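One chain of protein is taken out of this complex; the other chains stay put.
Up next is chain A:
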């Protein structure tokens, strides 16, 4: 099925990616990420002492604040905050700085679709330079997303990448986070996953190139 996209891209093509780090000088870590016209700014502060009341004091607590471009924060923002927080918790090594809180703030600068996952990558970038994330782990687990696809839904997935094999399936094929919107046939979802994995490789390569100068050794 040939689908003509408005900007002339093929169904598998991603929009041009740009990313820059250290854009805010007061924040402990910051980065800006854009994919086509969608642009997101992320800042990281921390770690600061003390965790929130119900959180486990043996691990770092990650707090996320999501600010939309316009309007007040509502339920969607809370949902993104929670998804991002749980994704980051599974990616970061939390036991390095126990009983501290790291604050991650996302500001949506321009929304041209597919905002949420961009944020996830953006965060990763911001943290790698300034917070205690282990670079090898960051390389292992990259974010990926489904910009526009042939299906009338938007699927938000986060896949890791790396060579170790787990039970015959490459570790890079496992999903960290996946949030779907809209209904689709089960098979279509699995097709999406495959396309996503392919796109993941391109994004990981891009990420590695842009992080290269800053990674130690």
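Keep this in mind: contacts are C-beta pairs under 8 Å (C-beta built on N, C-alpha and C of every residue); 3 or more make two chains touch, one makes a residue touch a chain; residues count from 1.
Following the convention adopted for this analysis, contacts and distances are computed from a predicted model.
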| item | value |
| --- | --- |
| Among "Synaptobrevin", "Repressor of RNA polymerase III transcription", "Ribosomal RNA-processing protein 43" or "3-dehydrosphinganine reductase", UniProt-listed name of the chain not shown | "Ribosomal RNA-processing protein 43" |
| Residue of A:35, A:60, A:87 or A:102 touching the missing chain in the full complex | A:87 |
| Residues of chain A (touch criterion as defined above) contacting the omitted chain | 3-7, 37, 54, 74-76, 78-79, 82-83, 85-91, 111-114, 148, 150, 152, 154, 158, 160, 166-167, 169, 171, 173-186, 188-190, 193 |
